[in-house]
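Only one protein chain is missing from this complex, and each of the others stays in its spot.
Up next, chain A:
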Amino acid sequence: MAGVGYLGLRNAIQCLKSARSTASLQHYSASAAAGPHYPGIVESTDEYRFVERLIPPPGFQSPQTPAVPRPAAGHPPQRSPSLPCAVRRSRMHNIPVYTDITHGNRKMTVIRKISGDIWALEQEVKSYLTQVTGKCPPTQVNEVTMSIRVKGYYDTELKAWLTEKGF
């Protein structure tokens, strides 16, 4: 019963091989009269939809709030939170929190794409992480690149916290 699913496969492969020769012969007479005449070629526009499927899309839209919650995709940003600072999304619409490691053992978390009052955000991050871990992690604010670097791996916590804030 379940084997029926694959019956169509063998036929499909055979059909493709035969279709190549028969379809071309059918089209030959149709397009013979149109345009410059190249004897060894048959033109067709039927299968061009398969080519269109292969063209990469120029960009991706920000995903709307899904009807069924899909935890893998994260949450889209809530409109206009009135806070002194903002954290923009990346070009693939994700939260810009990344882990970094140097010298094989120095673990850090970076929050990028910040705008507005970065020092206020740093204070909030410190108080949140103190609440979560019990100790205040050292942080570094870079005003030129508008990013905050925190000692330790806190990417899951910070991503959840920023999503909750509506960024």
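Quick note on the criterion: contacts are C-beta pairs under 8 Å (C-beta built on N, C-alpha and C of every residue); 3 or more make two chains touch, one makes a residue touch a chain; residues count from 1.
As a working rule, contacts and distances are computed from a predicted model.
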item: Candidate names "Large ribosomal subunit protein uL15m", "Exosome component 4-like Rrp41-like", "Protein phosphatase 2, regulatory subunit A, beta a" or "NADH-ubiquinone oxidoreductase chain 4L"; UniProt protein name, chain not shown; value: "Large ribosomal subunit protein uL15m"
item: Among A:Val97, A:Val125 or A:Met146, the residue in touch with the chain that has been omitted; value: A:Met146
item: Touching the absent chain when the full complex is considered, from A:Asp100, A:Asp117 or A:Glu164; value: A:Asp117
item: Residue numbers in chain A that touch the chain omitted from display; value: 1-10, 12-13, 16-17, 20-21, 23-25, 27-28, 39-51, 53-57, 60-61, 63, 66, 70-73, 80, 82-86, 92-93, 115-119, 143-144, 146
